[in-house]
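Here the complex is missing a single protein chain, while all its other protein chains stay put.
So that you can tell them apart, the chains are marked A and B in the order they are listed, and the count of residues begins at 1 in each.
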Amino acid sequence: MAMLEIKNLTVAFDTAAGLFKAVDGIDVSVDGREVLAIVGESGSGKSVAMLAVMGLLPATATVTADVMNFEGKDLLAMPANQKRAIIGKEIAMIFQEPIASLNPCFTIGFQIEEVLNQHMGLRGNAARQRAVELLQMVGITDGAERLGAFPHQMSGGQCQRVMIAMAIACDPKLLIADEPTTALDVTIQKQILDLLVSLQDRYGMALIMITHDMGVVAETADRVIVQYKGNKMEEADVLSLFENPQSNYTRALLSALPENAVGDRLPTVADFEDTDGGMSR
Amino acid sequence: MSQTTTGTEPVAPETQKLGRGAALAEFWHYFSINRGAVIGLVVCILLVLVAIFAPVLAPYSPDEQFRDALLVPPAWEDGGSLSFLLGTDPVGRDMLSRLIHGSRYSLFIGLVVVTVALSVGVTLGVLAGYFGGWVDAVIMRLMDIILAFPSLLLALVLVAILGPGLFNAMLAIALVLQPHFARLARAAVMAEKSREYVTSAKVAGAGHIRLMLITILPNCVAPLIVQATLSFSNAILEAAALGFLGMGAQPPTPEWGTMLATAREFILRAPWVVTFPGLAILITVLAINLVGDGLRDALDPKLKRS
Partner (left out) sequence: MLRYILHKLALIVPTVIGITIASFAFIRLLPGDPILAMAGQHGVSPERYEILREQFGFNQPIWTQYFQYVWGVLHGDFGISLSTKRPVIVDFLSLFPATIELSLFAMMLAILLGIPAGIFAAVKRGSWFDQMTMGVALTGYSMPIFWWGLLLIIFFSGYLGWTPVSGRIALSYFFRPITGFMLVDTLLYGNWPAFVSAVRHLILPAVVLGTIPLAVIARQTRSAMLEVLGEDYVRTARAKGLSPGRVVNVHALRNAMIPVVTTIGLQVGLLMAGAILTETIFSWPGIGKWMIESISKRDYVVVQSGLLLIALVVMAVNLLVDILYAVINPRIRVR
C-alpha cells in the first residue's frame, strides 16, 4: 500500500459562471522516500489536487474522491481536528511565493516555533534551539540572529529556506512543494532544488514536486505525472518519460524546452493541440 | 467554426459601441447581484419622483396651519385622524405634507453640494496631481488644513461667518467635503500620469488642458462616482445637522433637520413629530449609501468575484 493514495480525485469550484472542474478524476500515489513530480501548465489543476489533500481549498470547492488515504487513514472522512494533527506534521507543504507565504507581522522565529509548539509541544528555549537547528539545516547559518527578523527583511530565497525549515520542523513523512522555485531568481532556483533533494534523501521523506518546468523534473524526480486541463495525460518513471513520451502533450512539453528548439522558432504546446483546443493522448 | 471567422467586414465603429454597451451591461450585472443596491436604487428613484411631484402628492400645503388640529397623533393611534395620516405638528401643519415637501430640500441640497464640491475638488486635485511641485504642495496643504477641523464644526463656523440659512449651509458643506474629491482626483491623476497612453498623447502634441481633461480625467471616474454618492448622503446628513442646530434652513422651511429642531421640546409628549422627519432622513441616506456600496463593488475590479 502506498503512503499517499488518491483515486479518482475531482475538485469542482462553484463560480459565478457555474461549476468549474479544476481536477477531473485523477489518481496519484506516492511511496515513502519517493520523489514524484506533477507537471503541467498553470491552470492544469496540479496545485489544486495537492491543496485538496492538505484541505486548504476555499469553501467554494467541492472535493470528491473514491480513495484519499494517507498511511491507510482516510483524509476526507476524518474529523477536522484529527486532520490538523497530520497537516503540518506528517504532511507539510511549501508554496510558490515565499515572501507572501510568510506572515509579515511576525518574526521568523515566532513562525517556526509556532509549528514546533503546535505539533511537538516544544516551548521557550527548547523551541528556540530547535528553530536555530532547523535554520542551520536549510542553510541559514546565522539562525540565532535571524529568528528576530521579519520576512520583509529577507530575500525570496531566504524566505523559501525558512518555509522549508517550517515544513521539515516536525520530520514530515511527505513534503509537497508547489512550484517552490518559480518565483525565485535563476541562480537561487538551483540552490533551493538541491536543498530539497538533499533533505529528502537525508531524512527519508517522500517529496511531491509540483512544477511546470521539465528541467526541474529531470533534476529531481523518480516518477512523473503529466497533467493537462484537470486530467492526467501520462504517468511514467522519469527516464522513460524523457526517452519515450507516450502522450502528445508530453511531447509538446519536451519540445518546448529551449535545448530542443528546431530552427529559429521554439514550438509551443498550441502546436500540438487538436483543432478543437483539446489534446489527444 | 465558420461563424467565428466571419469578422472581416469593417465593423469597427459598431464594435466600439458594442464595447461600451457591453461594459454597461457588465456593470449592471455586477450592480444587480447586490440586492441591497437594487433596493436602494428603487428607493432613490421613488424619492426623486416624490420630490418632483410633491405639490401633487401632498394632501395639503406644507405651511397650511389647522388651528383646531394641533399635535394630532398619526392615524393609527388613539385620537388620530384619517385626514392627517402622520399627524400634525405643534402649530397644526400636516406632517405628511411637510415630509413630502422636505424631500425636495434634501435632494436639492445633495445635488448642489455634490456639484460644487465635485467641480472645485476635482479641479484642484487635477491641477495638483498634474503639475506637482509647489502647486501640488500648496493645494494639498490647504486641503490638509480643511480636513484638520471636524467637518461639522468647520461648517458651523463658516455659517457663523456667512450667516445662518440654507444657501450658506450648502456652501459651507461643499467647502468641507471638497478636499476628499481633491485627494482622490490627485491620486488618480498621479497614477495615470506616468502611463504610456498619456506619454503617447503628449508626444502627439496634446496640450496641458487636453491632457488633463480629455486624456487623464475619464480614467479616474470610477472612484469619483463612488465618492460623489457618499458625499451626497453626507451632505444631506450635515445639512440636516446644521438645520437641527438652527444654523441651516430656517423655520418654517419644511427641511427635515429644521423640523426636528422645532419639534425637540415635544419629544416626550408627541413622539411622532420627532420620529418621522428623522426616519425620512435615515431612509434617504441609507438608500443612497446602499447605492454607493453597490457602485463601489461594481466599479472596483479588485473586488469583483472571479
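Basically, contacts are C-beta pairs under 8 Å (C-beta built on N, C-alpha and C of every residue); 3 or more make two chains touch, one makes a residue touch a chain.
What you see is a predicted model; the values in this text were computed from it and never measured.
S.K.: Can you list the shown chains that the absent chain is in touch with?
M.R.: Across the whole assembly, the hidden chain touches A, B.
S.K.: Out of A:Asp24, A:Glu41 or A:Glu97, which residue would touch the omitted chain in the full complex?
M.R.: Result: among the candidates, A:Glu97 touches the missing chain.
S.K.: Please identify which residue in B:Val56, B:Leu82, B:Ile161 or B:Ala204 touches the non-displayed chain.
M.R.: Looking across B:Val56, B:Leu82, B:Ile161 or B:Ala204, the contact with the absent chain belongs to B:Ile161.
S.K.: Which residue from B:Ala25, B:Ile145, B:Ala191 or B:Leu213 sits in contact with the chain not drawn here?
M.R.: Residue touching the chain left out of view: B:Ile145.
S.K.: So one chain is hidden, and I want to know which residue out of B:Pro74, B:Gly102, B:Pro254 or B:Pro277 touches that hidden chain in the complete assembly.
M.R.: That would be B:Pro277, which touches the missing chain.
S.K.: Kindly note down the residues of chain B that lie in touch with the hidden chain.
M.R.: Output for chain B: 36, 141-142, 144-145, 147-154, 156-157, 160-163, 233, 237, 240-241, 244-247, 257, 260, 264, 267-268, 271, 274-275, 277-279, 281-282, 285-286, 289-290, 293.
S.K.: For chain A, which positions touch the chain that isn't shown here?
M.R.: Contacting residues on chain A, toward the hidden partner: 54-56, 81, 84-89, 92-93, 95, 97, 100-106, 114-115, 118-119, 150, 152-153, 163, 166.
Here, only the chains that are shown with their structure count from here on.
S.K.: As a quick test, compute the distance in whole Å between the mean CA positions of chain A and chain B.
M.R.: So the centroids are 51 Å from each other.
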